[in-house]
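Let me begin by presenting the structure, written as structure tokens, before commenting on it.
Removed: one protein chain of the complex. Kept in place: all other protein chains.
So, chain A:
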Amino acid sequence: MQPAMCSGKLQTGLLVAGYFVYLLVGAAVFQALERTAEKQEKIAAAQMKEAFLQSFTHLTVAEMEQFMKVTIQNGVYPVGNESQTEDSNWDFSNSFFFAGTVVSTIGYGTLHPKTAGGQIFCVFFALFGIPLNIVFLHRVGKMLSLLCKKLGKFLYEKGMRKKKIKFLTLLFFLATGILVFLCLPSLFFQITEGWSYSEGIYFAFITLSTIGFGDYVVGKQPDRIYFSYYRTLVAIWILFGLAWIALLFNLLTTVLEDTEKIIVKDLHQIGKCFRKNAEEGHGRACWFYLDFAACKKSCLFQELTCTSFYEALHNTFGRRNKGI
């Protein structure tokens, strides 16, 4: 027990250290990539300001800065003619969209409550809404994985090996997901929003991973007309996409976890098995258990492959291995 615990602590320590290293490396790379772009942007903005001031020489810097500060800080787009002021940022459909981004924790931030009452309500709304959202997404995710289960069963009936089924279902899940949730919507956004294809992919990914910077938001271009259920469609896409991404991240986490656990567990089992084998001579049962334990631990879709695997085992070995 002691060596296992020590190695567990070592593992955690390595994991923590690795995580911090990952953060530091990311910071360094972001800095390298973005610093120059930011400098250029600042220079361009300063030049534009200079040019503007020069063409209107009686405008003092202080006055203009005062004016700009108010407009920037308040985030209300003061540009535009009178007809635009009829569309509010807080009409029902926009508020619904905001409520959805809060509850799914995407949180774009282009729209945010400014009154104290709005902020307090936002806190309580999120408090109950986020767990509700989690339960909801979990259920939707289960529905998605049922599709893959059916595929796995179909393939198994064709007589494929378990590992191949596992690999193929994972590939299928990944490929169709990327197609349906990332590629196709990006094409759609290219048409409706006028973004480039890579910007569409960037937006799709940032939204579905719930990072939600808010630099790209749907339905916010002032000079475009959107068809009436545009935002509802986008909301449905976000919902299913979130469930898919959550399952995807799970898989990756399980792969990371299980790869090390398989190795450890199998080594333990082999050790135990050889001892047991020597004592009792139950060779076949032991190897069967080893195979089963390894498969169980390496299951990516534990509900999928282990059910079908167990059924197969039960059919073939059920009557023979009573001791298991």
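The rule is simple: a residue touches a chain if its C-beta (ideal position, glycine included) is under 8 Å from a C-beta of that chain, and two chains touch if they have at least 3 such contacts; residues count from 1.
What we mean here is this: contacts and distances are computed from a predicted model.
A chain of this complex does not appear here, and its UniProt-recorded name among "WD repeat and SOCS box-containing protein 1", "Potassium channel subfamily K member", "Acetolactate synthase" or "Isocitrate dehydrogenase [NAD] subunit, mitochondrial" is "Potassium channel subfamily K member". Within the set A:Ala45, A:Leu171 or A:Ile270, the residue that contacts the chain not displayed is A:Ala45.
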